[in-house]
Every structure is written in C-alpha cells, then in structure tokens.
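Below is one structure, written out as structure tokens, with a few remarks after it.
A single protein chain has been removed from this complex, and every other one stays in its place.
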Amino acid sequence: MFDRGLLSPGAVGLDAAVSDEAMLAALVAAELGLVRAWSAVGALDAAEAEAIAAAFGGSAGDGAGGSAGDGAGGSVGDTAGDGAATAGIDVGALASAAVDGGNPVIPLVGLLKQTLPEALRPWVHRGATSQDILDTALMLVSRRAVDTVLASLAEAEAALAAFAIEHRDVVAAGRTLAQHAVPTTVGARAAGWLTGIRRASARLRGLSLPAQLGGAAGTRASFAELSRRQALGDAAAATLPTRFAEALGLDAAETVWHTDRWPVTELADALTQSLDALGKFAGDVVTLSRTEIGELSAGAGGSSSAMPQKSNPVAAVLIRSAALRAPQLAATLHLCATLAADERPAGAWHAEWPTLRELLRLSLGASSHAARLSRALRVDRDAVARNLAATGGLILAERLSIVLTPLVGAERVAALIAAAGRGAGETAAARPGADHPSAPDTASAGLAALIRDLPEAADVDVDALLDPRAYTGDATAAVDGATGGASA
Amino acid sequence: MFDRGLLSPGAVGLDAAVSDEAMLAALVAAELGLVRAWSAVGALDAAEAEAIAAAFGGSAGDGAGGSAGDGAGGSVGDTAGDGAATAGIDVGALASAAVDGGNPVIPLVGLLKQTLPEALRPWVHRGATSQDILDTALMLVSRRAVDTVLASLAEAEAALAAFAIEHRDVVAAGRTLAQHAVPTTVGARAAGWLTGIRRASARLRGLSLPAQLGGAAGTRASFAELSRRQALGDAAAATLPTRFAEALGLDAAETVWHTDRWPVTELADALTQSLDALGKFAGDVVTLSRTEIGELSAGAGGSSSAMPQKSNPVAAVLIRSAALRAPQLAATLHLCATLAADERPAGAWHAEWPTLRELLRLSLGASSHAARLSRALRVDRDAVARNLAATGGLILAERLSIVLTPLVGAERVAALIAAAGRGAGETAAARPGADHPSAPDTASAGLAALIRDLPEAADVDVDALLDPRAYTGDATAAVDGATGGASA
Amino acid sequence: MFDRGLLSPGAVGLDAAVSDEAMLAALVAAELGLVRAWSAVGALDAAEAEAIAAAFGGSAGDGAGGSAGDGAGGSVGDTAGDGAATAGIDVGALASAAVDGGNPVIPLVGLLKQTLPEALRPWVHRGATSQDILDTALMLVSRRAVDTVLASLAEAEAALAAFAIEHRDVVAAGRTLAQHAVPTTVGARAAGWLTGIRRASARLRGLSLPAQLGGAAGTRASFAELSRRQALGDAAAATLPTRFAEALGLDAAETVWHTDRWPVTELADALTQSLDALGKFAGDVVTLSRTEIGELSAGAGGSSSAMPQKSNPVAAVLIRSAALRAPQLAATLHLCATLAADERPAGAWHAEWPTLRELLRLSLGASSHAARLSRALRVDRDAVARNLAATGGLILAERLSIVLTPLVGAERVAALIAAAGRGAGETAAARPGADHPSAPDTASAGLAALIRDLPEAADVDVDALLDPRAYTGDATAAVDGATGGASA
Partner (left out) sequence: MFDRGLLSPGAVGLDAAVSDEAMLAALVAAELGLVRAWSAVGALDAAEAEAIAAAFGGSAGDGAGGSAGDGAGGSVGDTAGDGAATAGIDVGALASAAVDGGNPVIPLVGLLKQTLPEALRPWVHRGATSQDILDTALMLVSRRAVDTVLASLAEAEAALAAFAIEHRDVVAAGRTLAQHAVPTTVGARAAGWLTGIRRASARLRGLSLPAQLGGAAGTRASFAELSRRQALGDAAAATLPTRFAEALGLDAAETVWHTDRWPVTELADALTQSLDALGKFAGDVVTLSRTEIGELSAGAGGSSSAMPQKSNPVAAVLIRSAALRAPQLAATLHLCATLAADERPAGAWHAEWPTLRELLRLSLGASSHAARLSRALRVDRDAVARNLAATGGLILAERLSIVLTPLVGAERVAALIAAAGRGAGETAAARPGADHPSAPDTASAGLAALIRDLPEAADVDVDALLDPRAYTGDATAAVDGATGGASA
C-alpha cells in the first residue's frame, strides 16, 4: 500500500482506472482475450473459453465476462470495475512474485492456471510472451483512462464555451510579459483556453491504442507453431492478432510494436498536450484570482491551515501541479522508445510502465478538476473594469499610435504617451492617500486632456478613441468561432 | 560566432536551414509576407509591395522575391538560400540589438525601415507585434527543415526497404533483455526500423505549421483599426491572416496561437518521434556491430585518434547522440506551452526559440546520417549464422517446449533444456582451446541427441525441429508487408 | 490502493520507508516534534507533551515515542515502523480529505486534535502552516530513505571492492564506441563502478536535510506572537526551529526554505548521481552478460514466461529501469524550485511531493538490487579470454603503433594493421565452417608473423609485444587505489 494518494491530492478518487487493481484486471482481461482469440480461430470451443472466463472470475452469464469478450470498446470499462475478473489474485502477493522475473505476468500465468482444471491450462498464455500481455494490459487501462479524460475534457469544454459566451463582451486588460498591453475580452481569453483543450481532445480521440501480440521476439512464431500443431489452417495464426484485439476492444496493430513504441509515445504526447492546455488555463486562473487582480474566482476555494481568510484556488493549483510534471514523464517515455534495444530492451521497457501510468493518473486528475473548475469559475466584472482602467487609458497606447501618428508624427505620440505615463504614475502613487477620487479615471482624464490639447487632433472623437470596447478587434468573433457562432 | 558545429558534429553542414542566417531571412520573409498580405487586401499597391521586397534584398524579378510571394510551399526553401532577402542586415549586430527588448524583431523593424523611402515605411510591420513575426519565422524555418528531414527520412526508408528485401530470409538470433530468445530475421528487424521511421514520417507530414497574426494580445485589433482607417472594408482585416499565410506558404491558423502553443509542441512531438525511431535503429546498429557480435557494419566507419584498427560506427553514434537529447528538449517546449501565461508569457516564449531550433537541428543531422547509414549498412551473414548457433540450438527452446511438452510433459522438457544448457556451456568454455571442432555445432548436436534419446519423441523429425529457419513465424510476411509485398 | 508495486517490481518490498503510511507517520511525527519543541521552550509541560505523544499512538514509555523525541538520527527510523505513531488515522480517508485544501495537513490537524482532550488541542500545529509540517515530514522520510540507500550502497561498495580484488589481474577487452579498443582488466572496470558509487555515497552523506519551521510566509510571526502571548521570553520563538529540528533528528535550517528549495534539489541531485552510477554499473553488466559476450553473469537470473532457457539479468534490468527515470524526476524538482513563486507557489510545491517520493523509491530499489547484484556477480574467465583474443591481437594495435612506428614509420604500421585486420576477418568468417582451429589464435599468429617479417623489428620480442597482460597500464594500481591498496 505504497500509494493511496496522500501525496497526490489531485488524483484522489479519480485514478481507479489505472490503479494496481485495474492493472491486474487488465492483465487478466488480456490473458482472457487471448483465450477467446484462440477460440475464435478454432483452437478451443467457446464453452471452454467461457469456462476459463468463469474461473478467472467473470462468467459468460454475467456482465464482466461477456463484456470482455464482446469486442466493444465499452467492455474495457468493466475491466477494473468491482466485478472485474481478477481470479481472486492478491495484488500485493503478485507484485512480490513479480520481482524475480522483473514483471508480473510470469507469476500471473501460474496463478491463473491454478484456477483451472489441468485440461484447460494449456489454453492460458498460449504462445504469448510477457510483453504481449503487459503491453496489451497497458493499452486496456489507457483506453479506459483516455475515455474518462475525454469525458472530463468535454465537460470542461462545454463549461468554458458557456463561460465564453456569458462573458463574450466583457472587455478586460490583455497582458503580455506580465504588463498591460491592449484590451482583450474575458470571452476571448476563455475561447483561447477552449481552443487549446479542444485541440488536445481531438488528438486524444485520434489515438490508436493497439493490442500487442508478437510472441517472444515479435515474429509470432509460437502462434504459427501452435496453429500448425492443431492443424488449424494457415489463416489461424495470421488472424489471431486481430481476434485478440477485437476480444479486447482495442485497435488491431498493423505491425508488432515490441520495440516500435509509438503507441506509448503518441499517447504520452497527446496526454501531455492536454495537460499543457489545462495547465495554461489553470495558470491564468491563478494569476487572475490574485488578491490584487481579483478578476476571477473559482467558487469555494481551499481553506488554509493557518490563514482563515484565504480562499485558495485549489483546483487550479492541483491542475498546475500535474501540468508541471507531465512533460518530463513524456520525455522518459520517449527515451524508453529510443532505447528500445534489440527485440526487447533491458530496462527501457520496464521504465515505461510506472511512467505511463503516472501520466494517465495526472490526466485523470487534472481533467476532472478542470471540469469542476470550469463550472465554478466566476468573474468579478468590477475588478475587470478596475484593472482595465488601471493605466489611465494607456492600455490604448497602440491605438493612439495608429490614430495620432499620421496627425502629429511618431515622436510627438511617444512624448504624449510618456507624459500620460508620468501622470498615471503620480496619480496612482497618490491613491492610498485616499481622500480624493480613485486614480484610474483621473489618469484617463489626463490622457484625454493631453490629446485634446493637440490642435492636429481637433477632429478626433477622444471619448470614442479612448473607449476600450472599440479596440478589441475580433475578440468577439473568436468567441463566436470557438463556441459555434451563437452570438449573431 | 558562438556555434559553427564544433561540438555538434552530427549537424555540421546539415543545419543551414535553421541557422541564425536562415532565421534572419525568415524574419525578413515574415515582414515581407505581411506587406504582401496588406497589398492583397488593398492597403497598398502591388508595385509598392514589390519595391519593398526589392529593398529588402529580393526583387519581383528574381527568385527570392517571387518565391516569398508566390504562396507555394517551395518558396520557403529559398528564404535561407544564398539569395535570401536579408536586407543587408548583420546577424551579429541584430542579435546584440535584440538584448534590450528581449527579441530581435524590435530592432529588425527599425533596420528594415531604414532601407525604405519614408513613404513606404508605414507598411512595414503594420499592425504586427514581435510575436507575430517571430512565431511565423519559426514556422518558416520549421517548414523548410521538416521538408528536408522528410526527404532524408524517405531516403532512409527506401534504403531500409531495399535492405529488408535483400535480407528477407536471413535468419538471425532475436534478443530480449540482451539474451538470445528465439530466431528472427535480419529482414524483419529492418522492417521494424522501417515501420517506426515511417510512422514518424507520417506524423511529420501531417503537421500543421501555421502562420501567426494576432497582434499585441491576440485580438488583431490593430489590423482592424488600420483597415478601418483606410476604409478597406470589413473583410480586409478578417482575411489578412489568410493572405499572410498564403504569401508565406504556411498554413492559415484557424485561431491565434499566441498562448495556445500546439503548433510548437505538435512539431516537437513529431520530431522527437522521428528521433526516437532513428535512435532505435542506430542503437541496434551499434549493438549488432559490436566486436563480438559483428552482424552489421556501417561501411567506412570513423577512425580513432589512438587505435588505428578501429572502425567506429560513427553515423550511428551521432544519431544516438541526437536521440538522447531530443526528449528533454521536447519536454522544455511542453513546459513552455503550459506556462504560456496571460496573453504572452514572461520567459516561456523566449525559451522556445533556441529549444525548437536545436530540436530541428538534431532532426536534420540525424535524419541525414540515417539516410547515409541505411545505404551503407552491410550484413556479415557468417557472423549472423555463427551467433544464431551460439546457444547450440537452445534459441529454439520455446519451440521444443511447444512440440515436446505434449509428449513428455513440461518438467522433462525443462530438464532436457537445462541439460543442453550445461552442455552448451561446457562446450563454449572449451572453445578457446581450439584444436577441436567449433562449439555451436557440437552443442546443437548435443541437444539433438538428447531429444533423440526420448522414446516418446521417436516420431519427431529432430533436424527439422532444430532448424531455426522453420521457426520465424511471420517474419517474412512482416518484410513483405512493410516493403510492399514483393515476395509473393 | 493505487500502487502496491505491481508496475514497479524494482521497488517491491523496499519502499516502505516512503509509502503513504510512512508519510503519514512522518506527518504525525512532525506535529509531535512541534509539540515537543514548544515544550522545550517552556510553553507546555513535558508531561503534557508526552500525553499528546501517547494520544497520537506512541507513548513516552515505548520506543516510538521516546525515539521521536530523543533527537537522535536513529529515531527517524522508527517513524514508519509498525509501531509508528499515526493516531489511528486511515491513510485513504486522510488522502480524500486532502483534496479540498490541496494538502493532507489541513485535515490531519483536525483528526489529531480529536484524539486529545480539549485542553491539549491548542498545542497541536501551534503557529505552524501546512508547509512546515509537510516539508519537514518529507525530510523525515528522506532521512530514513537516504540512510537505507547509504547502507545498500555500502554493501554494494564492499562487494564490488572484493570483486575488483578477486579479478584484479584478469585482463579483458576494453571497448569504446562498442568496439574493442585496448586491453583493460576486469578489476579496473569494477574499480570504476566502485569509484562512481562511492562518489555518489559521499554526496548523499554530505546532504543537509533540514526541518522547516517558517510559519505562513516564512517570517515565523505566529511563533513569535504565541511566545509573546505566553510571555515565554524573547529567546523562545528564536530557538523554536532548532528545538523542532532536534526533536526530529533533522538538521536545523539556517534559514527558512519555503521558496529556497535547495534541500529538495540537492537531495534530488545526490540521489540521481547515485542512480547514474548504479545505472552505469547495471548497463555494463547487461552488456557483458550478452549471449555473445558472456563475460559476466549475475547468478540466478530471471526466468522467462516463454523461453525456458533464458537467464535474464533481472537485477541489472531493474536498476537500469530506475536510472533511466531519475534524471527527469530531478528535472521536475529543479523546475519546481525555480517556479517557487511568492512565499509559496501555486502548484510547484505540490508537484514536488510525489516526484521526490518516486525518486527516493527508485533509489531504495536500485541500491538494494545493486547490493544483491554486486554479491552475485560471476566472471567467466574463459569468455573474457576468448573475447580478448577475438581481434587476433589487434586490440594491441595502439601498442604496436607506439613500438613499431619509430622503427618502420606510421604508414607501414597502418598497412600492417590493415593487413592483419583482413586476415582476422577472413579467419573469423571461416570460423563457423568448423573443421579447422579456432580463429583468434590463427589471427594472432598472423599478426605475429607479419611483425616478424619486418626486418627493422628484428630485435622486438614479438610474443611479449603481443601479450595483452603487458599493456594494462595502471589498471592494477586503479584497483589497489580504489580498494585500499591491497596489492603492495
């Protein structure tokens, strides 16, 4: 019981799909899938296969057994459920037994055979190598975890789309290099989060998660030999991998991937991309909910052990924590891929298992928290407006430059902006003094006055020019584009 | 002149596409692309745009100017060529000037304007922010580099396909965890390399490399304002990004990606995947050309400063060196993506530039060396045969187990294999003594004799059973599948 | 029960020191340490402190309570033992409760208080912030884990020293870029492993693992306020951190390290350095136990699910698997350190916990397997000799060059070596044919004959020249130096 989440609060209650129990169930499901594949090519009767399934803990009559065999993607969902077939095997004992051979499949096969009468035992792990079962089981848990992540991302996307629509026209300060730059909108910012998450979702949906059935060195010689011994016909061994994949609801691999580890790295890349997008969203939430900025709040936040007044943006913090870890986990998986030596590497394969699992775990946790956070997100429009006004209109300096430069030249525009900057600074400095009107408006008034003092700008509608609502470009279109154009 | 490749021998002569000169040319091309986009929406005459192009160093009449403007992918190839337009700007001076503002675009704009008459200056960098130009230039050099990488990968694929066909039926020892496991073929192993590289190629080909045109905070407000000032019509600003992408032969981005950095990370992931595959190939070459193994050689290898007899597998070494570095560079790019704060981050954006460039450089070098290595690869069939025989037939233990277990039971098979293993060990130990026949055959003979001693196995054709050529499963089919099925 | 080691066979049974249970015990120990620190500065009676300790599950009368309080390093060893004080708290429930606040300390404090009578409750978590307790608990489990790692490394060092002495004079092929280069010795190679491990051990021993007691933002204002309220005197708050560290057997931090995360990164660096050294050792073992090389074996190896003849180098594989993962985990910890924003970061701190824990886990597993592997390592001296002879004497080419170049010039030496190389190749190619003497000696004889054919080399003792034992430089001295100079 090394890890039940005490140090991984972002994943507690969300990572069952990739737990040791789920992994054990997936290993058993993979072994059972192989039994059923052999049955599908005629090596053993369906009744025998179902007897094995029953002995492993699911039966043809119940959901688990049927689901594991019906080839539907949904079946995978059951593999780690309470009723998942694990043949009564204790995870801890199996883990201990895995040390000698370096992987859990070797002892698992023995334990599974013990649940069967002598005559059925040869059908277990028939022709397979440990890697076939372990790689396939990893894809099974990945399949289930990715589906769950996708569901959470879809929730987050829906909530963010609604949020973007709701705040479509709320003009806010846009910030670059941590400084106010030009106006944007709350909706456009949310549309950006949405776009990033959606792109990652598409990549996750497009993944191929194949079963693995290559035999000891990827040649499948054992399957051919066994088929020949049973005179099953030439096609039996050739179609076995496809039957295996079908039995498990996984993609059929075009080629073995013993040492071509793209199924692992493409998965890792897509998961990391989703965590990148979630982390970007969470990071902005953390910044925009800073005490001094206060534009966003995440509903009921985390309490503090020492400071009762605080409302910490816990969901965003936990998402960010996951996003900071993911890239290095993905890097490890790429390294394992390039170090996939010979017909099975001495260490690089083993390093994949916990790394991929942790990456799935982070994705499960972060996507779930993101869905919750997206729904809980609240905007303080007063704070948005206050911040937008904080530079006394200078957030429109780019616009002033565009409009005034043709009239008075670049140098005088720069001088005007510098003068306004000094004024804003002085007023801002005076703010805490407090017995005078709040600073931003004063400063903005100062900028307006400076422009009105320009004879060449006599025709300029200064109020309109300094209205940030008129300088948001296609921010609204971006929201409409991202959310299905609801606004027209 | 910080780096001309002295410490990067794997990239010398191959990385011009991503050098500072190429980057400068791409920055100028991006600025020129914007001029042409404005021209395309009617802001300035085509003649004016071409006058600007001419001033920047390419003219409508020559290849560079035309190429940058004709919207074809091929045009990008010229941007860093000798005739590329760089407006006579000195890279070193520009780099120095970039320090104050933190990026080279700020001083570049000034220098470019100085090449123009006053009247044309306003058309340069019109409405753009530094990030528009820099991101677009990075995509331009990426486009060119990826095309070059793809060409090298295609060469490697062709050579490996030919190699796989040539050695389609050469049976060899398959190795897992560095130990002989079961037979495979030289062709099947090469088909695996080919498959991995091809998968990565497909991913590189599928990349979207979009131009960036978002303005200061991604809203494109400046472009809209400028269009309005010129009364260009509503569509002008809206279509400007597409015109910009067309002028540069880049994809048109559906949305701005100022802080949605998927174009960078998807590129990084695909490059890393290609380096994973190349590194796997190179690693196997290094192993199989070990002095004791000697199955492969890479043609004329590297010499040694101290050991004149050595022929080092230099190309493989350089590829491997690149493959070990790539995953961590990609991790940095993912981190930058998730730390893409606000409307432009304070550091995470800057960290992308040299990191992406180095990753492109590694890919350019490694893919080129891989093409060369693939063509140079030679098989020592005697060594292959010698190694295959090294365990005295025990490399067929799995097959023996399949065939004999039904006859004598698993325990006696295990005992037989153990006995044969002791024999092989003893014989092997005697080998250096040398005045007796070489060991492998003796050992294989020993194994055969042990089987023939089994009364239950009287009907077994022992010679056929111990023939490794008969236990390669679908290795041949794998070659045919990967190379277009030449074998039928 | 997310993780009991099913996917981490390298750590099963070895990682109790860093399990959730151990972490919970360390959290409780940290809270208790604070109670005792307050007691030491006079805030509460020793009897009250011990009543709290008793309520938390250890009492003054038993080992656990006493040990936690006696300030000895050894005390830490008990914190996660079976008798460790965990106040009857369920880890899973605590983990669930940790989600809302983002860390487990917040709910822990409540649970701990519930074990106490009302009057004692104010002494729990007095003045502390969550980070004080969590950081300190991480250092407690780190202290214990590092001590265990050091003990395993010491075992490995002792075994490798004995191994180096035993094989001090066994001449073997030295290999660079995977090719035979010049002779070395088995002992010198082992001395290299030993040196690397020892250097890492020294760094681990030199670590400072400090307690953390900074209060909410590192100012310790709460402790000062509470001391003042009790009129404990000025020194009370000032000495509290030292008393706290003493109570826990940790180093007293000179300064708070809330956001100066060197205690974490220096630990991570030292752990990674030890895994680097262990991985180098394991990688060489894997290579040298390759079927074709066979110089080393690791005693009873791992069995295979499919190939009964194999004896896989499992311990080395598991060590290597850990070594490939460690650098990226350390990178994450460095990132967290540099992103330690404000007075506590929003995510970077949380990302440290599972990452550091996993790094400790890898170290515990790998060092233990390395101790076992070091003891089990066996040399096949015949294989060593056979390989040494494999190039027919050309492994001495550097020596020939040194000796013969003054006599016949560099060109003729190169030609001679090339001729000998062709001869060795031809003979090697003939080897499998088998009815002639084994190749190496023939080739060596060929080289000798070529030298004897040189008139200028008439005075050269060719046999002595071609004796690899005479060209091992200070290999023996390296063994003696590394093992205490047994040879003199």
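So that you can tell them apart, the chains are marked A, B and C in the order they are listed, and the count of residues begins at 1 in each.
The rule is short, and it goes like this: a residue touches a chain if its C-beta (ideal position, glycine included) is under 8 Å from a C-beta of that chain, and two chains touch if they have at least 3 such contacts.
As the structure is a prediction and not an experimental result, all values here were calculated from the model.
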Contacts of the hidden chain among displayed chains: A, B, C
Contact with the hidden chain (one of C:32, C:87, C:106 or C:188): C:188
Residue touching the undisplayed chain, where the options are A:207, A:238 or A:385: A:385
Contact footprint on subunit B, counting only the chain that is left out: 1-13, 15, 18-21, 23-24, 91-92, 94-96, 98-106, 109, 125, 128-130, 215-216, 222, 282-283, 286, 302-307, 312-314, 316-325, 328-329, 331-332, 335-336, 339, 346-348, 350-351, 353-355, 357-358, 361
Interface residues of subunit A (partner: the chain not displayed): 173, 175-182, 286-287, 289-294, 302, 304, 306-314, 317, 328, 331, 335, 380, 382-383, 385-387, 389-391, 394-395, 397-398, 401, 413-414, 417, 420-421, 428-429, 431-432, 434-435, 437-438, 440-441
Absent-chain interface as seen on subunit C, which is shown: 102, 127, 129, 174-178, 181-185, 188-189, 191-192, 195-196, 199-200, 203, 215-226, 229, 237-238, 254-256, 258-262, 265-266, 269, 272-273, 275-280, 283-284, 287, 320, 323-324, 326-328, 330-335, 337-346, 398-399, 402-403, 406, 471-475, 477-478, 481-482
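The rule is short, and it goes like this: only the chains that are shown with their structure count from here on.
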Mean-CA-position distance for subunit B and subunit A (Å): 26
Contacts with 2+ other chains: residues of subunit A: 102, 129, 215-216, 222, 283, 320, 323-324, 328, 331-332, 335, 339, 346
